[in-house]
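Here the complex is missing one protein chain, while the rest keep their positions.
Take a look at chain A:
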Amino acid sequence: MTFADLESEIVRQTRRRQMYSGLAVLIVAAVLIAGFDVSNSMNSGSFWTGLGQFFDYPAGLLSEAWETGLIGMAELMWRFLPALIETLNIAVAATLLGGLGASVLSLAATPNLGAPAWLRLPLRRVLDVMRAFPELIIALFLIFVLGTSPVPAMIAVAFHTVGALGKLFSEVNENIDVKPMEGLASSGASWFQRIRYGVIPQVAPNWLSYFLLRLEINVRASAILGFVGAGGIGTELRRTIGWGQGSGDETIALFVLLIVSIFLIDQLSSWGRARLAGRQGQGEETSAQTAHGHENRVARVRAMVRRRTALTVLAPALALGYLAYAWVAFDVTGLIASARPERAAILATDSVMYKTHVEESLRTGEVEVAIEGERTATYAPDALPDWVRVDGETWDVDLGDGWRVTLDGPRMTVEAPGYGTIRVTAQERELLYDLPAGPQPDWLRTDPVKFDMRPEIGKRVQASRAKFEIHRYHWGWENFWFPFRSPLWGMSAGEVWSLAWSPDRLDPAMSNAAFIFDQVWTNPDWMHGEVFKALLETIMMALLGTLVAAFVGLPLAFLAAANFTPSLALRFGVRRLFDLLRGIDMLIWSLIFIRAFGLGPLTGALAIAFTDTGSLGKLFSEALENVDDKQIEGVHSTGASQLQRYRFGVLPQILPVFLSQALYYLESNTRSATVIGALGAGGIGLMLVETMRTSRDWENTLYIIVLTILVVFAMDALSGWLRRRLIQGHEAREV
């Protein structure tokens, strides 16, 4: 390469780099502006009017609290203390269980610790899935099966904790020194002993530190899940907020309890983590001890061994004792007794199957065939499904596998393979039966007023004095693409495809392709359009919230970093602002913003932005305090201005932290956005809660769950991919 070539290559590269930087800035700006605009128009209340009312709600609450007075407020807080304790119990129990699961799984999932690949690789995937799985879904599902109790929230949080801590623990495990393990192996230690002494002492400090951090996060998560019905302080909050005016003092009491306890746990956890980091330089003998000789040394070592044994026995014993207490406090025994596992079974079958009803009304003698028994999905008499046949007054229904039912006025005959022929006659006062000889099978119920048989999951026949009802189940989701009444219903994919290209319009107002899309989009059973709008809202919340938090947090972080802001007062002020934003917590921010801005993505985005400006700002300021001064000096020595010094001396250093943390928060905020949505901000979370609450069509719920999980996983994968690309390529390619 000649010198001229080299020169032009350098110029080209510089241009390209400038272009990338410009492009990145433009994209972010565009997303911010467009996002704000779209969210604003999607939101039920507008940003600008909401801004004016922003303080109304907190002010109203505060004035009610003021009227109650200090003593009254203290009494209220005392009254809510049990709820707070329940929330804390959920968090601690979930963190303990999750931490336990994470330790075991991470040890088995790390390549350098000797676990076989067939175990390791699937385990990694399992941890990824557990981490990305939205807690809300688990909590709602378990509340449905177990009833309102703290246990669903505990399990949901613990589940996520296993995944999140498992990943972090695995990273710690990967970075340990394996030589001690080899040393122990060479002396005949078993695998368990090698892990116990070769690995645990090395990883314990980092594990504990992550554990404490997780405890802090889990207190917040437990409070927020309480709001969807999982007990604790969140449930109380929903109640007081639901009552509206007059219970503002209670709401404030709950807010204060939550903020104070989050603040305390936060302090406790950072104190614990700082202590773990700074522990070393012990065991030095004084000269007096050395002079005391061998026996004294034996005594000291024995005391140390005893102390350590006591500690290693005590710690798990305490944890176990605590879990036993939680078992009692959460009344798990009672919960298991009152659990309704059949609801899970119904949910499972119902969400992957649909049933078609054949119903005979004994008053009118009319027979109707309808999907899910819905009036809007009734088959016309001349277009019945092929397993129903009519011959005059006789209806012949084929249930498959040789089971058939014949309806003939008030008489019903059931052919049951392996049992015989069952005859049921409906009379004015009772049902008459003619059953085959021999013992009656347990799938059959023959009361004078009620006949019910369900020999297997896909077949059911019922009779009362008013009607005969036959259900035949089919795999799949009914009417998923086109509504029953649509002209496209029942067409094969090929037919739809050729129709889309056919010039003969089904609807003169639009092309066939547009018509097909419209039919799917507005399908009243599945509401694809609505669902996608809700998903979009949730994504907008996460994206917009995280972006705003990152770009507001960064400049503020400079003001909070000692090496950039000499003014102690300013630094102190900004740091306390971060603490306040974080400490008030996403739950409370959401509730306030829902009041001010109504339902919609803007509300959720603001709640996320407020909380995470605090979290990210704190992280960034810590990163800024750790930058290498020499690089800044180098840039300074060239006569660069202050701005240039930041741009070339500081930015390249903190960019990796900035990007990876922002992306990490984006990932976790996608999950948070579903939860905030469920609190009332809208999006897919709210839709999910509402479909579950009406709980008629479980296939709809499953559909929403699947989409939510897909979106969360996709965001997770996207952010992971971006993080790897941006951080790895960072040396070569700066923004």
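What we mean here is this: contacts are C-beta pairs under 8 Å (C-beta built on N, C-alpha and C of every residue); 3 or more make two chains touch, one makes a residue touch a chain; residues count from 1.
Following the convention adopted for this analysis, contacts and distances are computed from a predicted model.
Undergrad: Identify the UniProt protein name of the omitted chain, choosing among "Phosphonate transport system ATP-binding protein", "1,2-phenylacetyl-CoA epoxidase subunit PaaC", "dihydrouracil dehydrogenase (NAD(+))" or "Elongation factor 4".
TA: Missing chain, per its UniProt entry: "Phosphonate transport system ATP-binding protein".
Undergrad: Which one, A:125, A:297, A:647 or A:725, makes contact with the chain that was left out?
TA: The single option touching the absent chain is A:297.
Undergrad: From the listed residues A:73, A:145 or A:185, report the one that touches the chain absent from this view.
TA: Final answer for the missing-chain contact: A:185.
Undergrad: Of the listed residues A:50, A:99 or A:198, which contacts the missing chain in the full complex?
TA: Considering all chains, including the one not shown, the answer is A:198.
Undergrad: Please output the residues of chain A touching the missing chain, sorted low to high.
TA: Residues 177, 179-180, 182-190, 192-193, 196-198, 201-202, 205, 280-285, 290, 294, 297-298, 300-302, 304-305, 308-309, 311-313 of chain A touch the chain that is not shown.
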